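Below you will find the structure I want to go over with you.
Here is chain A:
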Amino acid sequence: MLDQTNVAPIAQIQGLRVEFQTKDGPVVGVENVSFDINPGETVCVVGESGSGKSVSSLSLMRLVEYGGGEIAGGRLLFDRSNGDQIDLAETSTSDMRRIRGNEIGMIFQEPMTALNPVFTVGKQLTEGLRLHKGMSKRAAEARALELMTQVRIPEPERRLKQYPHELSGGMRQRVVIAMALACEPRLLIADEPTTALDVTIQAEILALMDRLKRETGTAVMFITHDMAVVAQMADRVVVMYRGNKVEEGTVQEIFEDPQHGYTKALLAAVPKLGEMTGRQYPEPMKLLGSEDKPIEPIKGTEEVLLEVKNLTTRFPVKGGFFRRTVANVHAVEDLSFTINKGQTLSLVGESGCGKSTAGRSILRLVEPQSGSINLGGKDIMALNQRDLRTARLDMQMIFQDPFASLNPQMQLADQVAEPIYNFGTLKGKAVQERVEMLFDRVELPRSFMRRFPHELSGGQRQRVAIARALALNPKLIIADEAVSALDVSVQAQVLNLMMELQQEMGLSFLFISHDMAVVERVSHYVGVMYLGRIVEWGTRSQVFENPLHSYTQALMKAVPIADPRKRKDEKDLNFKPIPSPIHSTRYVAEPSEYVEVDPGHHLLVTDSGY
Partner candidate 1 sequence: DGHEGERGRDGEVKIIYWQAPSILNPYLSGGTKDLESASLVLEPMGRYDETGALVPYLAAEIPTVENGGVSEDLTSITWKIADGMQWSDGTPVTSADLVFTAEYCMHPEGGCAQASKFDGVSSVEAIDDMTVKVTFSEAKPNPYGPFMGAQSPILQKAQFADCLGAKAPECTEANFNPIGTGPFTVTEFRPNDVITMAANENFRHEGKPAFASLTFKGGGDAVAAGRAVMETGEFDYAWNMQLAPDVLAKMAEAGKGTPISAFGTLVERIEMNMTNPSPDLPEGERSTVAHPHPILSDFNVRKALSMAIDRPLLVEVGYGQAGRPTCNLVPAPALYASDNTECLTQDIEGAKALLEEAGWTDTDGDGVREKDGMKLSLLYQTSTNAVRQDFQALIKDWWSQIGVETELRNLDASVFFGGDPGSPDTFQKFYADVEMYANNFDGTDPQAYLSAYRCGNEPKPSSQWQGENINRFCNEEYDTLLDELSRTGELDKRGEIAKRLNEIITKDTMTIVPLVDRGRVSAASNTLGGVILNTWDSELWNVADWYRMK
Partner candidate 2 sequence: MLTFTLRRLILSIPTLLFISFIIFGLLQLAPGDPMAQVPLTVPPEVKQKMREALGLGAPWYVQYYKWLIQFFWIEPKIFIDYLTNTSFLLGWLPDTSFYNGELRVISWQTRSPVMDIVIQRMPQTLWVVGLSYLVGIVIAIPIGIYSAYRHYSVFDQAGTFVTMVGFSIPPFFTGPLLIVIFSVYLGWLPSIYDTTHVVTDWESFKVQFYQMIMPVMVLALQTTAQISRYMRGAMLDNLNQDYVRTARAKGLREGVVVMVHVLRNSMIPVVTVIALGMPAIFGGAIITENVFKVNGIGQLLLTALFANDLPMVMTLTFIFAILIVLFNLIADILYGLLDPRIRYD
C-alpha cells in the first residue's frame, strides 16, 4: 500500500497553525504543519513530547476550541463519505457533529479523565452507536460487547456495567479505543493509544487496527512516540518537532535514511530489546550530544531495602440494589519480592494484572488485606497514620495517569515543591532552586513552572510528576509507567536521569512498565506478574535470556521490534483469553509456591491461571 497517489487523500492538513491564549500571551501549539492521510493508510505522527501532535489531531476534530485553542491558520480538508471535500476549519458545528465519532474517530491520550466518571462504560460505549448508527439499545449493547472483546478486555459483560474508576489504566485505555472504533470511522485518530498497554495487548490492538485498515479501508493517523510501534504499523511517518513538521516519508525511508537531525536523534534514542544481553548490570544509554560521558554500569548493593511478603489486596465488588459486596477483585494475590538498595526491580505484566495496585499497596495508599511490607527495617503495615507519613519520606510514587494525579488548581512549581514544604527538607530560596533544578533535570523549561496541568502536553505532565517524586530524594521510588507517556528522546533522558540518581544516591526503583526494552535497560531484577501474582522473577538476564514461564515467553514474543522489515504477523501471536480476577466472597485463594530454578530465578509452580 505504498503507492496510493492515484487515490485522493481522505484528509489534508495544510499549513495548520494553532494558538492558545495564556496569561503570558499567545502560545503557539502548532506552527506550520501540512501532511495528507490517504484512505487505507496508516500515517504515524512521531515527535517530541509537546511538539503539537495532540493539538494537530484535536484540530482535525475541531475540538481545540473547547480547550482554549484557536485555529489561527491553515486548512483542514476532509473528504466526506459522499465524495464532497470540505474544510473542517470552517465547517458548521452541526456538520462537525455528524463527522465526529462517525467519520472521524478519536482515541484520547489520557484515558482516566477522558471517561465520564458517573456513567457506566457500557453507556458511554453505546451512546455513539445509537446516535450515528441508529441502533436499538439491545443492538448497541451487543455491538459494545463485541467491541470490548475485540479490544480484549477480560469479562466484557461485567465491565460494561462498571464505572471508569473501577478499571485499571490499561482497561480504560481500551475502553476509549473501543469507543473510537465503535462507528467504524473512515479516519481514526489514535493519540498514543497503546501507551498504557502491555505488549501482548498492544500487539493485539495494533493487529486489530491493522485488520480494520485492511478490511474497511480506514485511514489511521497514529500518534505515538514508540518507534517500535511505528515500525510495526506505519505506512508513512510524519516527524514533528516544536510545532513543525520536520520530515515526512515512508516508514522505510524514515528508519533507513533519516534526513533530519531530530529524526536521527530520535532513532538513536530508541531502546532495543536485546541490547543489554550479556551485561550484568543496567547502564545508562548513550545519547546524542553527550557521547563523551563515560558509561558506568550501576551495580547497586545487595542490601535489602524493601521486602514484601505475601501481599494481598482485594477490592470489593458491589452489586444488587443495595450495593452489597458480592465478590472481590483479587487485584494482588500473595505477592512477595525484595528490592535491594540502589537497584531496580521491574514489574511487568499485562494490563489489569495488579501492578499499580501492588505499587499503591506498598505505600499503603490502598490498604492491603494482608501481608507484610518492610522498608529499611520499618514495618510499614504496622505504622499508624502519622508514622506512615514520615515513612513516605523514603518512598515516593509516580502515578500512572499524570493528569489525574496533578491538582488542576495548583501551579506546577507549587506541586513540585509541595513534598519539600511538607517535610520541610529545604527552606527559603533553596526550595525555589531545587524546583528549578528538578525542572531542568526532567527537561522542562522553567517558564512551565507557572503553568497549570491542563496547559501541558501529556508527556510534559508526566515529567512534572517525575520531578515531584524526585523532590525529596527518597530511597525508593515506585514508578508506575513513569516513562510510558514520554517520547523516546525524553524517555531516554529521563531514564538516564533515573539511573544517574540511582548511581549517585543509591536510589531503589520499583519500576512498573510494559515496555520490555525499557525494562531490560533499567532493571537489576524483573518480576513478571499475571493475575495478581508474580509468575516468574529473577535477575534481568535470567528472565530475559531464559524465560521459563509460558506467560513470560508469550510476552517476550509479543514485543515489537523497531524495524519496519521485521513486522510481526498476527498469526505469530497466540492470544489467550484473560481469566477473571474476580471471585466470589467465599473463594479461598491458594498460596503462591515457587521453585528456584537457578539461584535467584523463581518460577511459580501453582496454577497461575495462564
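For the reader, a short list of remarks on this structure follows.
Rule of thumb we're sticking to: a residue touches a chain if its C-beta (ideal position, glycine included) is under 8 Å from a C-beta of that chain, and two chains touch if they have at least 3 such contacts; residues count from 1.
Selection rule: all candidates are chains of the complex that A comes from, given by their letters.
Please read these numbers as outputs of a predicted model, since none were measured by experiment.
Checked against 1 or 2, the single candidate touching chain A in this complex is 2. Taken in their complex, chain A has these residues touching candidate 2: 61, 63, 66-67, 93, 97-102, 105-106, 108, 110, 113-119, 124, 127-128, 131-132, 163, 165-166, 176, 179-180, 318, 321-324, 403, 454.
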